[in-house]
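One structure is given below, encoded as C-alpha cells.
Not every chain is included here, but those present sit where they belong.
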C-alpha cells in the first residue's frame, strides 16, 4: 500500500491549484454578481469564456479523458484524475472552465466509445473544444426512474427514423444556449422480458422539431445557471436511425459504462466542496468570538471540525480506492465500491457543509459564502443516478449474498 | 393530565382548518406563480390582500393576542393559540393572512405593553389592522450576536434626539413596501459592567434619513418575499427621545419579554410544516412504486414515516407543555422548556422535511412541492434567537447546576 500520488499527478495538481488561486478564486464574487445581474442566465458568461481560454492555454483541458490505448501518455487514470476533480469541485462552476463538467464528460466518453465517425466530427470535436455543450436525458417526472424499468419514454422505429415521445426532467445543462445535443434514454422494446435490453440511447439535437423545453427547475431555490436543470417534453420527435447509439437494446449497457468514472468525478468534486467548507469553518471559528472565547475554543465547534476532517479523509480514501479498482479491474469488478462512494460522499458533504453553515451563523445561508450553494449541490447529488436508498439496496443485497 | 383541547380552542381550530382548505390551499400555486412573475416581489400581493379581508371577516385575525387582563375573553392563552399557529404554519406565507406573522406579532405585543398612547395610535393601530408592517433589528453582520454583549450598534443621546449608528442584517420584513417602522436594539451604555443594562430598544421609522436598505438576503437561494430578510445600515440616524422604549437600559428586559410566546409561535408553525411534510411523504409513498412494490412497502420508507411521526408528536407535546407553563407560571419559570423547544423543533422539522424530500426524489427539491421552501424555513430558524448551540449551552448549564 502506498498513499502517495504519482509525480505526474502531483505536477498537474500543482498547476491546477495555482490556476484556481490566480484565476478562479479572484473572480468568484464577480462571477456570482454577473449571474445575478444578467437578463439571460443561460448565455455563456464572458468571464467563463476568458477562463476557458486561459485553462486551455496551460494544458488544463479535458483532463478527464482516459488513455485511449495502452500507449497513450496523455490520458489520465482515474487515480490520477480524481484529485484534480476534487480541486475543481472547490468552486461549483469551475469544472466548466476546464471542460470537465458533468454531463459533458460522460457524453464525450460515450461519443469516443460508441460514436460513428460522422457523429464524432459533428458533436465530439466541438464538445472537446468547449464550443458546444450537451445533455443526458434519463429521469422522468411521472415515475420513479431509480427503478429503470419505470422509464416510460418511447423510441419507436418508423422507416428510416426513430420517433420519440416522453417527458424528461432534471436534464442538466439543456438550458445553456451552447447546448446543442442530447443523449436520450428510452424504451425501444418495452415488453422484452429481459429488462436489461428494453432500453436504448439515441442522439437528439436540441433544435429537433417536437422538443419542448418546458421550464427550468430550481433545487432549494437555486437555478444552477448557466448549467442548471430543466424539464423537456418530446412529442413525435423524429431523428434518423443512425442516431441510435451502439444499437437497439444497448441503452442499459452504455449507461453502466459511464457510471463508474462518472461517480468518481461526482464524488471527488463533492469532496472538494466539503474540504473547502471545512477550511472555511476553521477560519471562521478562529475569527469570531462569543462568551469570552473564540468559536474554535468551544468544545462542540472543535468536535464539529474534527468530525468533519475524519469524514472527509475517509470518503476521499474510499473514492480513491474505487478509482484504483476501476483502473486495475474495471468498473464491473468495482461495483460494490462504486455503490459505496455514492452512498457515502453526497450525504457526507451535505453534513459537513451544514456544520460549516452552523459555525457561520445565519450568514452561512446567504450568498456571502459558498456554503449555501454547496449544500444545494450536495443535497441534489444524493439523487443523482438514484437516491441513496437504491445504492444501499444493491450493495446490501450483494454483501448479504457474499457472506451468506 | 389531560391531552384534550378546550372547546374554544377546538372551535377556532375547526374554523381555521376550514379556511385553509377553502381559501388558502386552493391559491397556493397561484401565489407562488405570482411571486415568481412579479417585478417587485416586495409589494403586497393582491391575493394576500384578498385573503386578509376574508380572514378578518370570519374572525381569524390577530389571534396571537393574549388576554389583556383577567376578564378579557377574546385573548387566547398560549395553549389555545399554539395549535392555531401550527395550522397556519402549514403554508409558509399563511400567518400573514391572519396578521399572525413574525416579527409583527412580537412587535405588536411590545407596543401593547410598552408603547405610549401616541405610539400606539401611530403604529399599533395600523399594525393591528394589517395596514402596515414592522421589523425588529437585532442581528449584526460583523459579530456573533448570539452573545448579546457583541452588539455594536450605538444609540447616543444628543439633546432631544438619539443618534443611531450601526449595521444590522437578517431584518425580517423590512423589504416589504408596507413596512413602516423598526424596533432597533443597540447599546446606550456599552461600558456598563452590568451587561444586562447596556442595551436599549428604540423606534426608528423606515423612512428616517440615514437608514439605508443595503440589500435583500437570500437563504438557501430563497428571497422569502414578500417578507424576507435584508441588511440595513444606520448612519447618524436621528429620532426623538420619546422613541426609546421603556427607558434607557431596558432593551434586554423587553427582548426577554417577547421571547417566550414568540418561541411557541415559531415552534408551532414549524410543527405545522413538519406535519404537512409527513402527510405528503405518506401520500407520495402510496402513489409511487419501485422494484415491484409501493414506496410505502419498502421498510426503510416505513421507518422514515414512523420516525417522523414520533419526532413530530414529541416536539408538539413539548411545545404545548412549554406554552402551558408560560400560561401558568410565566416565561421566566418556563425558561428551560423554552430553550428545549428551540433546540428540538427547528432541527426536527429540517430532519422530517429532508426525509420527505428523499421520498419525493429529486422533484422534492423543486418548487413543485412545498418541501424545499419548508426546509429553508426550518434551517433558517435554527439561527433565530441564536443558534442551537447557544440554547444548549444555557439549558445544559442550568440543568448541571440543578442536579449538582
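Residue numbering begins at 1 within each chain, and the chains themselves are lettered A and B in the order written.
Going forward, contacts are C-beta pairs under 8 Å (C-beta built on N, C-alpha and C of every residue); 3 or more make two chains touch, one makes a residue touch a chain.
Just so it is clear, the structure is predicted and the values come from calculations on it, not from any experiment.
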| item | value |
| --- | --- |
| Subunit number of the complete homomer, 2 shown here | 4 |
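As a convention for this text, only the chains that are shown with their structure count from here on.
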| item | value |
| --- | --- |
| Degree value of the rotation bringing chain A onto chain B, based on Cα positions, nearest 5 | 180 |
| Euclidean distance of C-alpha centroids - chain A vs chain B, Å | 37 |
| Chain B - residues contacting chain A, complex | 139, 141, 143-144, 146-147, 150, 169-170, 217-223, 288-291, 295, 298, 300-301, 357-358, 361-363, 365-367, 372-373, 375-376, 379-380, 382-383, 387-390, 392-393 |
